[in-house]
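Here the complex is missing a single protein chain, while all its other protein chains stay put.
Naming follows writing order (A, B, C and D), and every chain is counted from residue 1.
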Amino acid sequence: MMIWSVIDILICALVVALAMAALYAPALRQRVMFFIAFGLVVAITWARLHAPDLALAEAIIGAGLTGAMLLMSLDHTSDMPREPASYGLRIGSAAMGGVLILGLMMIVSSLYPIHDGAPTLAVSQRQVESGVSHPVTAVLLNFRAWDTLLELAVLLSAALGILNLGPARRSCGHAASLTDGLARVLVPLLILSAGYLLWKGAFAPGGAFQAGAVLASAAVVIHLTGWEKLPRVGLRSLRLLLLVGPTLFVAVGLLPLLNGQAFLQYPVELAGLLILLIESAAMVSIAGMLTLVYLGGHPHANWPIELVNPKEPM
Amino acid sequence: MGSSPLLYAVTGALIFGIGLLASLRDEALLARIIAINISGVGVFLMLVSFAYRGFELAPDPIPHALVLTGIVVAVAASGLALALEKRLAELPKSKTHKEDSP
Amino acid sequence: MNSLSELLSVAIVLLAVLVFVAGTVALIRLPDVLSRLHAISKIDNLGFGLLVLGLILIQPAWIDGVKLFGIWILVLVSSAATGQLIARHAVREEPR
Amino acid sequence: MSTILIVVVIVPLLASLTCLMLPRLSDRLSLGTGLVQLITGGLLIQSLASGISHFHELGGWSPGLGIALRADALAGALVLLCAIVSLAATVYARRYFTCVETRYRFWPLWWLLSTAIYALLLSADLFNLYVTLELLGLSAAALCTIGAAKTEALRSALRYLMLGLVGSLLFLAGVSMVYAEYGTLSLMALAGQIAQTPATLVALLLLSSGLLVKCALVPLHFWLPAAHGSAPAPVSAVLSALVVKVAFYLLLRLWFELFSPVMTSLFATLIGGLGAIAVIWGSLRALTAARLKLLAAYSTLSQMGYLFVFIPVLAALPDEETRQLGFGALVLFALSHGIAKAALFLGIGVIQLQVGHDRIDQLAGSAQRFPIAFFAIGLAGVALVGLPPSGAFLAKWSLISNSLLTGQWWWMVVTLTGTLLAAAYFIRVLGAGFVTLGPEAPVKGVGVSLQAPALVLACLATFGLGLGAASLWDVLAMGSAGGQL
């Protein structure tokens, strides 16, 4: 077992090193690169800590999508040379920060050993009633379904916020015929694996969020290769795309209220089917929302930059 | 066997602290978003390490669901912040005036 | 560490590590973009290929072996594409 | 298993989704939703007053596993406050945003913000509170940029968003510490178990600092004036009246229900001290603010300071009975500030809409041109300064008498200087407004329905809460399920 502790130390050292690099590298461009690498190493950490769902999510969303967004927004953020704060201030804040972090680390270590709390037992006992065999999906979509619904609302609010922030990023134009070929291979593969991830979520790591993110990455690939001939997604269908996930989730949640049960209390025998239904709708919406989050603006808005309905009061 | 999750928890706390400190520094927005994401990962690392039940036992699923939700929320927030930044960069550079002046 | 296949896989993985190290050293030492690009893509196809081969040997179920092989193909495709794009960009920027 | 809680939370979410789906219906739909929320809030308060405590386990799982919604008197009172203010702001927003396209984009985000507020008020699960805080921060930041957002509005929305993220992160770190130590996230289960250990103290500090960022207590307040000052009027009304107050509600929940054994008097005095600085500093900045909205935002800073001054006084109160009364005064002050501040912002919005700017020194003649709006601003000023007819006066009366009772007379001095300064900056506004324009100035009237919400809210803050305050105390006394709130 000694080998495992060596690997743990290695991973932790790598994670901390990459974090420091991502925070304190001189140029913004380098920081983004280090951040993407940091995301991948964190994905490995989740795998090491027996959290495959999180490894998937971190790889796709943490490193992939966030990294892509940061790269895309690199071009319009000027690398303003920040004059470093006075030497004393930097030393002072570093020292004070160091003390705080050390204190936090000691406190965290004082929490161990973690007593095996009641929840793990409760989840495994009630697992069979949840309709899915994979515990994380059970917690996510049944036991704590209210969190997931609100999370969809968070995504929706981010997407809506972005929708009225002016036009989306221009696609990068026709880079090379090679990328067309690559995209023509990748996109169907991504869509296929998204479906697989969604369906597998019931009994193995996977589920709506990972699948939605994979679909969004397909959209990123399309945006990068600048495919103009794709049918333009109409505004109405874009709204519908964003809506189908949360609306279905709320509808399914409200049904049990009719016969006197609690909100989001799926009938036990139908639970598996309902969860799959919710997950597929959620996948579509999440894909739409994450794509919008990546595009950073309204795909159809052709507002000239200054003209943003000026007669509208502030 | 209990040693390894402690190591991850402590690393998580370290990263959370460093990320938070960096996010409070007055820098380009991109740098601050990276800092916030990193400190978010730090907290998630603490959460997941609390859920680890050793090599044989299955870990506690609840923190995993929480962290999954956290990751998605983090990307939504970063996306909105970047979109705001893009919009700010596009708008014509009006004279940067103090908030109080008319 | 008893059966033959485990011994063989350890040897191959060691070889792969060697290639990784060589590639990284080359990346740091070599002067211009194109040759460093060459080092990177060497790591992806040769080093990673050896690693995958080593792992396939010790996989209990053969389906996992196929999956690993699939992963290798994907890495190959993506590294070739990115290598080509970076090279195109480097050539256009050459007179800089 | 009371379904009224579900109605309170789900109706705005459904409204947001339908407004997104059918934009043409969104105006009428929003009005309907606002009314439904008001009625539901009223029913909730009424049932709480008759002693029924509301509880709803989502998904039918016991709180150890699933999440529960819970409403006690404090939550019920704030739900009613939110219902009233958001109805008024909804009616106002229908007239404020003249361009239809902006309204179609405004409504979905508006109702998402309301969902976040109601979900946060009723939730009884720590992580769920994190998610609702995040939803609150994001939708509020998104709303700040509605309409023709100038660079200043965008920059302050961005700063607001970033600080909101930092605050949520601190809160999440606290949540993870609590979960590690006690193994459960449900507030009810935690209420009994919290013990005095170093890890719990650090968790309390993390949770509190996260929330203090959100309700802009002095050291962490610099984002508030810009954000509230440059957002459109209905948004800044809800931001100042509700969002800041909801974060304070969470702090109350944590300090008095969960972490009461850990809550030392030193901590309470420190908080009170910061509150006192906020009161004085906010009022001083409001005195010198150039624009009306900035003045209102700084006044929010100082009024929030009062809420924190209540904390040490309540903590030091000896017996249970006076503590309950003191707590009623705190809630009354929060309610009356919420409603009055919303009235003030809506009134300022009217002036800004017509005159195009809200600089205080060029407000001449506004008393003539928008009499209703200016009267509403004056009345709201009465409630904000805490003069007799308003509920705030009763609350300040009880705060002063409690601070004298507990011998901490310095809180009384802070309250009085704060009241005087508040009176000073309101005189400045009223004075500027009363100056009459020459006869030749074009007296362009304004639609009544744009000025009506401000007036209704202002009257509610002064006369409604002033005279009806006694009933609030018996609701609090009857309905305080859970914890010794």
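Methods note: a contact is a pair of C-beta atoms (placed from the backbone, for glycine too) under 8 Å apart; a residue touches a chain by one contact, two chains touch by 3 or more.
The working rule: contacts and distances are computed from a predicted model.
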Protein name (UniProt record) of the chain left out of view, among "Monovalent cation/H+ antiporter subunit D family protein", "Urea ABC transporter ATP-binding protein UrtD", "Branched-chain amino acid transport system permease protein" or "Sarcosine oxidase subunit alpha family protein": "Monovalent cation/H+ antiporter subunit D family protein"
Among the chains presented, those that the missing one touches: D
Touch with the omitted chain, as defined above, among D:Ala278, D:Leu353, D:Met412 or D:Val475: D:Met412
Among D:Tyr92, D:Trp107 or D:Phe393, residue touching the chain not depicted: D:Phe393
Residues in chain D touching the chain absent from view: 325, 328-329, 367-368, 371, 375, 382, 387-389, 393-394, 397-398, 400-401, 404-405, 412, 416, 419-420, 423-424, 427, 430-431, 434-436, 466-467, 469-470, 473
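One rule holds for everything that comes next: only the chains that are shown with their structure count from here on.
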Touching two or more other chains - residue numbers and ranges from chain A: 104, 107-108, 111, 114, 117, 119, 123, 143-144, 147, 151, 154, 157-158, 161-162, 165
Contacts with 2+ other chains: residues of chain B: 16, 29, 46, 50, 62, 66, 69, 73, 76-77, 80, 84-85, 87, 91
Chains that touch, pairwise: A-B, A-C, A-D, B-D
Residues of chain B that touch chain A when the two form their complex: 1-19, 21-22, 26-31, 33-35, 37-38, 41-42, 44-46, 48-53, 55, 58-62, 64-69, 71-80, 82-87, 89-92
Chain B residues touching chain D - in the complex, by the definition given at the top: 16, 20, 23-24, 29, 32, 36, 39-40, 43, 46-47, 50, 62-63, 66, 69-70, 73, 76-77, 80-81, 84-85, 87-88, 91, 94, 97, 99-102
Complex contact set, residues of chain A against chain B: 1, 4-5, 8-9, 12, 15-16, 19-20, 22-24, 28, 31-32, 35, 38-39, 42, 45-46, 49-51, 53-54, 57-58, 61-62, 65-66, 69-70, 73-74, 76-77, 79-80, 82, 93-94, 97, 100-101, 104-105, 107-109, 111-114, 116-117, 119-120, 123-124, 135-136, 138-140, 143-144, 147-148, 151, 154-155, 157-159, 161-162, 165-166, 169, 209, 286, 289-290, 292-294, 296-297, 305-306
